[in-house]
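I'd like to ask you about the structure that follows.
Only one protein chain is missing from this complex, and each of the others stays in its spot.
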Amino acid sequence: MTVVEQMLDDHPSIDDKTDVAALRECIEACFECAQACTACADACLAEDHVEMLRQCIRLNLDCADVCEATGRVLLRRTAESIDLRRAMLAACVVACRACGDECERHAAEHRHCATCAEACRRYQRACSVLLES
Amino acid sequence: MTVVEQMLDDHPSIDDKTDVAALRECIEACFECAQACTACADACLAEDHVEMLRQCIRLNLDCADVCEATGRVLLRRTAESIDLRRAMLAACVVACRACGDECERHAAEHRHCATCAEACRRYQRACSVLLES
Amino acid sequence: MTVVEQMLDDHPSIDDKTDVAALRECIEACFECAQACTACADACLAEDHVEMLRQCIRLNLDCADVCEATGRVLLRRTAESIDLRRAMLAACVVACRACGDECERHAAEHRHCATCAEACRRYQRACSVLLES
Partner (left out) sequence: MTVVEQMLDDHPSIDDKTDVAALRECIEACFECAQACTACADACLAEDHVEMLRQCIRLNLDCADVCEATGRVLLRRTAESIDLRRAMLAACVVACRACGDECERHAAEHRHCATCAEACRRYQRACSVLLES
């Protein structure tokens, strides 16, 4: 059992409307994506041709910030606001699509970009599932 | 001249399409709102009737996180992504409306809620101006 | 292989002095602790006797913020600064000890506090191992 799973399980205000499995997958993919993006920005910065990776670094930094804020919002179950959750998931879809697309362009050359693109895709899918639930 | 103003001015990739005055006001209101929300959550937590302020604290925490992430996205001018900016501004409008409304309910009783409501309103207006520009 | 493990492995500037296994464990425990603390603050807020949990909530919020900043610093390998890493690990030890102690006081009553205390202890140990390496 992961910490996120336990914390969702232990919360005093259980609400039956939320698909907890979808929420858990989304939160875990969200923080994983934030970590991949922070690390990818830093790895890009150390590459020989950093001048080719400006856009990748910028998108990584944005995506990391947006994911971390969203992960915190999703972890909170007290007095939930569905509107804000939806707005942040929508922003994450935008951030992950842009960052995932850019990372894919460098995936053949840089393994960290391939790993990051995959984390963006996983989280983007999780956002879509949660948005539809 | 504020630091935000100077940094916007000093950036190497000047783009003529952005309304820099609107951007600057938005960034400054954004970080001010984040600070007000972080402090209001903490002040609410110390109030005698904290059990009446659960929703206020939760909305404050969300709003602070969303604003900080947005402030960072707005500060970045390299390889700008208009879509992400718009999605985050839209999320901020949702967060500030909810938090500002809730804080106003407690404004007569708690001065920190009145101050926070005002910061939310100022930033909400700045987001709308930037979204329309 | 976790994303953190992959990203540490894929980084272009490999440095032989760092104990990568200790670093990886520390980064993973760090983000896990941040998530546990964010969720515990929120679960405490929803408890019947929230007025008994003020200190726990405050320490949770601090610990989450300090851990997230530290996790980002630790993920970065480009132009590493050992001094900042050590200072942040030292701050994490302080934050985790205070938060873990407070959560333990409520562990019998609230399972989320027990889970959070455990996450704090795991990360505190990982910080000590990395500080000594």
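In this document, chain identifiers A, B and C correspond to the written order of the chains, with residue numbering beginning at 1 in each.
Basically, contacts are C-beta pairs under 8 Å (C-beta built on N, C-alpha and C of every residue); 3 or more make two chains touch, one makes a residue touch a chain.
No experiment lies behind these values; they were computed from the predicted model shown.
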Residue of A:Val3, A:Ile57, A:Cys116 or A:Leu130 touching the missing chain in the full complex: A:Ile57
Candidate in contact with the missing chain, chosen from C:Val3, C:Ala29, C:Ala95 or C:Leu130: C:Ala95
Those residues of subunit C which, in the complete complex, touch the missing chain: 54-55, 58-59, 61-62, 65-66, 68-69, 72-73, 76, 78-79, 81, 83-84, 87-88, 90-91, 94-95, 98
In subunit B, positions touching the absent partner: 3-4, 6-8, 10-13, 27, 31-32, 35-36, 38-40, 42-43, 45-48, 64, 68, 71-72, 75-78, 110-112, 115-116, 119
Touch list for subunit A against the chain that is not drawn: 41-42, 45-46, 50-51, 54, 57-58, 61
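Here is the rule we go by: only the chains that are shown with their structure count from here on.
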Equivalent interface positions on subunit A and subunit B, same or different at half: same
CA centroid of subunit A to CA centroid of subunit B, Å: 22
For subunit B, residues contacting two or more additional chains: 54, 58, 61
